[in-house]
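Every protein chain of the complex appears in place save one, which is left out.
For clarity, chains are labelled A and B in written order, and residue numbers in each chain start from 1.
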Amino acid sequence: MPSDPFFDEMWGTEKTLRDPYATFHQWFDAEDPSRLRAKQRECEDLFRLTGITFNVYGRAEAEERLIPFDIIPRILSGNEFFKLSRGIEQRVRAINAFLHDIYHKQEIVKAGRLPAEMIARNDAFLPHMIGVEPPGGVYTHIVGIDIVRTGPGEFFVLEDNARTPSGVSYMLENRETMLQMFPELFSRNRVQPVQNYPTNLRRSLAACAPAGTKDAPVVAVLTPGIYNSAYFEHAFLADQMGVELVEGHDLRVVDGRVAMRTTCGYKPIDVLYRRVDDDFLDPLNFNPDSQLGVAGIMDVYRAGGITIANAPGTGIADDKAIYSYMPEIVEFYTGEQPLLPNVPTWRCSEADDLAYVREHLAELVVKEVHGSGGYGMLVGPAASKKEIADFARKLDARPSNYIAQPTLSLSTVPTFTAKGLSPRHVDLRPFVLVNPNGIQVTPGGLTRVALKKGSLVVNSSQGGGTKDTWVLED
Amino acid sequence: MSDPMHLHIKHTTRYSFSGPVTYGLQQLRKTPKTTRAQQVLNWTTSIENGRKEADFTDHHNNAVELVSFDRDTTELTVTSQGEVVLEDVSGVLGRHLGPAPLWLYEQATRRTEAKSGARALIRKVDAPDPLDRLHALSQTIRDSVAFQVGASEPSWSAEDAITHGKGVCQDHTHIFLACARAMGFPARYVSGYLMLDDRTAQEAMHAWAEAHVDALGWVGFDISNGISPDTRYVRVATGLDYADAAPITGTRIGGPEERLEVEIDVTQQ
Partner (left out) sequence: MLGKTANGLFWLFRYLERAENTARLIETGQRIALTRMGDSAAEWRSVLQSAGVWPAFEAAKGEVTKEAAINWLLRDRGNSSSVYSCICSARQNARLVRTALTGDMWEAINSAYMNAQDNLSRQVAERDLPGCLRTLRQNTSLVRGMTHGTMLRGERYDFARLGTFLERADNTARILDVKYYVLLPTARAVGSALDNVQWETILRSVAARGGFRMEYGADSGPRDITHFLILDQRLPRSLAFCAAQLQENLRSLNAGNAHPSDAMRKLDYINRKYLAHEVDAIFEYGLHEYITEIIALLADLAQEIEREYRFYE
């Protein structure tokens, strides 16, 4: 029998139990499957009761849905994660240096390492940020780097999320749920904690307060409101950090500061963790129809009166067209070779690449440059002839709107199904905090799992689920 | 070359609202820039029924002030005044200084997209030298689109004005920007004051364009008057189009209707 072409994180490619899973496997073998099934149901009830839901886009009545949770953890050794986190740190350092450069001297363009039109023709480039010095020199305070794995030591960056990475609440709630459901597992395995994340987030944000902030900086989370798909996360993070959760209509400019309306008057905010997109952030400076933002916040920001996290205009760094230049970017700013490779990427804006992509659509994954959430992409091997033909037409109409990547043999992790354990493809989004004192990678992250057998799409909007992610103390 | 000019400028905008404004903000770009052609000796902004919240220099190097309304205001008055000394540089501002990269000024905006009307104008322009081409462009625009006070809407795009065949200095400038950029020149909008020879009181600010020519750097073109800016031209704000350089951009809650009175006085000292 030929061995499975996919690398399984529990069984490798040769069906031999890998070390990180040894203790877990022992436990699992001794468990009664019916008890586990009952536990799985219990988890769902718990998620529903605590309200860990997301709202589905494009529905008339904002419908609240659960993201399916799988009780089998994804386990990484301390050493595996250490290597990974060094690569992530390097990349995040480069991203912040890149953002500073792009909004100042653009040395990378002058050096001929990045074509000017990658910036000039990019909707995510925000001219208003030109020449602005963000407090503490930090552009992207909270980053999520999407990692895929294809072998024991083969990790690739699939995507950088430098504007508003979401999902950290699931990382925390997944751990909380596992601790409640299977406390015995945590006494047998030494799992590095993730629970400090909210405290670290608050400290990290506070460390980026504008110069001259006296006392403890006032931090707040800005949400578009309860109908936003990630509202639960916004409320969760504000609650866990112990800061106010505000909406645009709670805020206004008062005495040169952005201030929130409290029961006893307006109170200035030092650091705003905003979960509102750039375009909606300030109706005075950007989209005048936005009801979600704060008129004049950009003026206050440019005058140095508030920290906006992440800084406006950071989207230029997680754009998929820029992504293909990340190896150059890392090298240019750190002077080091990238520790984490990119997934090979064809830029359809370039004629040769486009020709190749057109020839190989059935094998490739083609994505929109500005897309997210798994929308508007073609997964060649899973698509019908008609879907491929339709997509080819879209591609020809606007080639520069697309990039293509090979269909990766994403690693699998056993997942609890009606028939017992069964391998499912996963990715990983570790969460990174940046402040002037350093970069912190939380041990673990959000593992997303494609619950459909054979599927490679892990997005929650496309039938993906999540798992608790363990990094063991070695 | 003429002698330096010493101008005193007073610019008052008075907004009257039909009901009380419960909350409002205005972004002002009314302070002249100091450049090699002009030196600002002094400049003050005073606000009645409002207060200054913040100031900063934007990416076009404009001095910006953010003003908030006092609660339940029905009238807001902003007066800017000061003195400026101008040197004649024959309309040549010189090399690009930033902070925005030069390529930013190659970008079309909603108001300055080169559509069929603009492309038709470009086809009429024929000269080997870049500077001559730009002068020819300016001339072509003035010939095709009549200057007529009150002929256009402030929201008009370059193409709107070309279609109507008339417009004001703002429209002329937008058309010039659309065409110049389509011809490969970085170009920008300038809003400013113009000293008139026959009177001091004026009703509006003036607008002209600047294009970047490799040999000279930025060069000014007053399309409406068919000349290059001289010592009568005070540069205040620049940008990709009117929206970037507008003297006042505002947002407010309440005060359903507004009436605007502008008084501009430019006097030679």
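Note that in this section a residue touches a chain if its C-beta (ideal position, glycine included) is under 8 Å from a C-beta of that chain, and two chains touch if they have at least 3 such contacts.
Since the model is a prediction, treat every value here as computed from it, not as a measurement.
Considering A:N79, A:T262 or A:Q291, the position touching the chain not shown turns out to be A:T262 (whole complex). Screening A:L126, A:M171 or A:A238 for touch with the missing chain picks out A:A238.
The omitted chain makes contact with subunit A at the following residues, 48-51, 226, 231, 235-236, 238-239, 244-247, 249-250, 252, 260-265.
Throughout what follows, only the chains that are shown with their structure count from here on.
Centroids of subunit A and subunit B (each the mean of its C-alpha atoms) stand 43 Å apart. Within the complex formed with subunit A, the subunit B residues making contact are 23, 25, 27, 53-59, 64, 66, 68, 98-101, 103-104, 106-107, 249-251.
In the complex of the two chains, the subunit A residues touching subunit B come out as 104, 106, 109, 116, 120, 127-131, 252-256, 283-285, 288, 295-296, 299-300, 302-305.
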